[in-house]
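Provided herewith is a single structure, encoded as structure tokens, for subsequent inquiry.
Of the protein chains in this complex, one is absent; all others appear in place.
For subunit A:
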Amino acid sequence: MAHGHKSNEKVIYVGDSRVRKPKAVGSDTIPPDYTAFPGKSEAFIPNFLLKEWMVGCVALVGFLVLTIAEPAPLGYPADPTNAAFIPMPDWYFLFLYQFLKYPYASGNYVAFGILGVPGVAFAALLLAPFLDTGKERRFYRRPIASSLMVLSLFSLFYLTKVSWDHYEHELALTNTIPEHHLREEKAREEWEKTQANGGVPVEEAVVPIVDKDDPAMEIVKANCVACHATDLKGNEGAGVPALTGVGDVHSKEELVEIVTNGLGGGKMPAFGERLSAEEIDQLTTWLAKQKKAE
């Protein structure tokens, strides 16, 4: 049909499924067979497929090794009020995420940022066969299409890299450990403790809030719980320490200093202007009492 002996067609079909075996012996149509195709072709079934399966098995083993060596990450349950979490899309959307951060692609120009560049690029990619209609197939003979693709690839890699570097930088700046790492670390520590204890899980003593009915609790509720959580256990994912048991860590003088002037470059805000000296005194006296029960 489409190939072989009378081939003045533009396209040479190789391995065409339209090749039919002759219906009856002695029919006058000359059955085209695979020997008409150029080169040393090989039957798909079983020869080539068996080789493919072998390669597939090797790939599968490699893949399984990866999944076992590097478990799928899982952080802590979604908490929409968690302001400290650094949002990141999945890695394959990073290029778009990064691109839309640039001033000429965001704010008033966001339409350009979305439709103007990625929109046009994806539309061009979708319609590539209708834009690049020349007969030439070799990439070095179609410089426009190839250079546009190379340019896009370069931008993709560049934007992804910049976005990821920026994320790492932010992590370092805020001293944050990604949640799934933190969680894994905790699980390992837990497991090691259990092993050391002869396989029996260790019960962590819960540090209770000392003097819950103290009037200082009102100051705490008004100022501290937003970050240190309503149960005062802090938020380890965001690097916010617990207030329960804080009396074991800091003396009253240190607490006065921390509350008044803040800590960690503004991570713990300074309350020197928001609270009166009396209130700070009342608060820190109460905080200094927060010790583990003996």
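Rule of thumb we're sticking to: a residue touches a chain if its C-beta (ideal position, glycine included) is under 8 Å from a C-beta of that chain, and two chains touch if they have at least 3 such contacts; residues count from 1.
The rule is simple: contacts and distances are computed from a predicted model.
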Q) What does the UniProt entry say the missing chain is called, choosing from "ATP-binding cassette domain-containing protein", "1,2-phenylacetyl-CoA epoxidase subunit PaaD", "succinate dehydrogenase" or "Menaquinol:cytochrome c reductase cytochrome b subunit"? A) "Menaquinol:cytochrome c reductase cytochrome b subunit"
Q. Looking at A:D79, A:E170, A:E218 or A:E253, which residue reaches the missing chain?
A. A:D79
Q) Which listed residue, A:H180, A:K233, A:H250 or A:K289, touches the chain dropped from view? A) A:H180
**Q.** Identified contact with the non-displayed chain, of A:W91, A:Y104 or A:F154
**A.** A:W91
Q. Where does subunit A touch the missing chain, residue by residue?
A. 10-21, 34, 37-45, 48, 51-52, 55-56, 59-60, 63-64, 66-68, 70-80, 82, 85-93, 96-97, 100, 110-111, 113-115, 122, 125-130, 132-139, 142, 145-146, 149, 153, 178-180, 187, 237
